[in-house]
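One protein chain is absent from this view; the other protein chains keep their places.
Should a chain be cited, it is by its letter among A and B, assigned in written order, with residues numbered from 1 in that chain.
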């Protein structure tokens, strides 16, 4: 009561559009969705999801498609932008007004900032942002939160550290905004050149306690959640600089020797070697469970915005 | 009675294979298909559509796939021709004799004239031409006719104008043949270098009154249907010539100031700017409704040729 939590017909564009109450509601519905994710359902039978991926992302695309199939729905879409009709950004409005005739909901992934928002302005059917520009990846942020909640039983009160490329990775930006709605303490660990964007930092600093660092050693013993991202070679003009940086942000068994016994490590994947393979079989590793949680959260969002689950 | 309207097992290769009676029948069944398109059905449950797109066309492919999903069927297929096994035209027969084992109906799109006809000769399952060569796009012609019928309540008696590239666009060729079965008056408006192909013109002129023009201003006040197509830069050796031509065939609010109040504008899409965005929100614009009608008409054809709807 009080605030309405009506999701039917709603666009999912930015995590910044969500109140904490709304996020908590999504996480609660996701919890109830787990058995349905395991055994499948007919909740969205006859419904069609279109995945318009102007930027390839096998992982996110397959996750959305599997989520739709597990709800009994169908999928159509494309995963490249080489086609004349979608090559130019200015035609996105037309593409969306075409595809809304084919589908009941559209997931858009696009390299440009604001693309999903633009799509939502033109579309009569709900748009889900599957990643756009450098900032927005709301479904990833929600699945990250869901993973934390599922593994730790709470989000409030945790000490969380982001490690790696905090400048270019869209997942850490969306997640930082989301976490700032909770009562957490955040460490940002990255090389100087890959520090968290100032506009994000400024916004979240108004709400939570944030500390920037260039090395993670000293904080390992205190953190509850370690969120690691890939440092990409292409970001460094000087290969020697890259090699140095890369080694310093690698998580291996030695790094974790004085970690809390219930530390969890998350990663949006794909990884290169910033978390070494030896960590995979430790109880710290939760990045593959995160993938499963992505299905559950995307099923939840699809079911909510298509009206198959109502408050 | 009299003429048989048996569609089960039939190939849809060319609009020229259709009698007026057959087209009218398809339009009638399409009308009855509207509520099924809106809410989905299990009419083709267990059936598989293969989309073999040797030439990319996201729009047409997604339309066929959505149509099949809305009938409860499944789809498989490809949307490129880079694969060794389908690179060479001479292997189309083998590809078709392979894929007929996977699917109950095959939609083929191919850059070469006659490709769909060849496929139909070899296939044991029905072939639908999703566009081939420069002339044939029968499902587009049928959805164009359906749109006109739905919007105007009739086709006979209308004054229709085609504007743009009438030489290279396959949609206008198929539609011209189809319209020549009706009692309409046709204006063909294009630059000299993009005039309607002589062989098409000759055939339709035997049946309907056709007037060629290089400018549309004078006819705007009298036309009921304006069918606009894209003028592609690549068609002009001289960029200056292109720039001049492009401006002269642009439909904007000013152009439409003395149009009939119930004029409708159609476009096969994608468009560049031959119909300006300001027109989108006028009651003239029907090109996005045309997309929906494409789903309905393709559902109709699939249901008819797979025997789910019988006379």
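Rule of thumb we're sticking to: a residue touches a chain if its C-beta (ideal position, glycine included) is under 8 Å from a C-beta of that chain, and two chains touch if they have at least 3 such contacts.
Just so you know, these numbers come straight off a predicted model, no measurement behind them.
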- request: Please pick, from B:97, B:209, B:233 or B:310, the residue that touches the omitted chain in the full complex.
  value: B:97
Query: Among A:14, A:63 or A:229, which residue is in contact with the omitted chain in the full complex?
result: A:63
Message: Considering the whole complex, not just the chains shown, which residues of chain A touch the missing one?
response: 39-41, 56-59, 62-63, 65-66, 69-70, 72, 75, 79, 269-271, 277, 288, 291-292, 294-295
In chain B, positions touching the absent partner: 45-48, 50, 74, 76-78, 82-86, 91, 93-95, 97-99, 101-103
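Just so it is clear, only the chains that are shown with their structure count from here on.
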Message: From the mean C-alpha coordinate of chain A to that of chain B, what's the distance rounded to whole Å?
response: 40
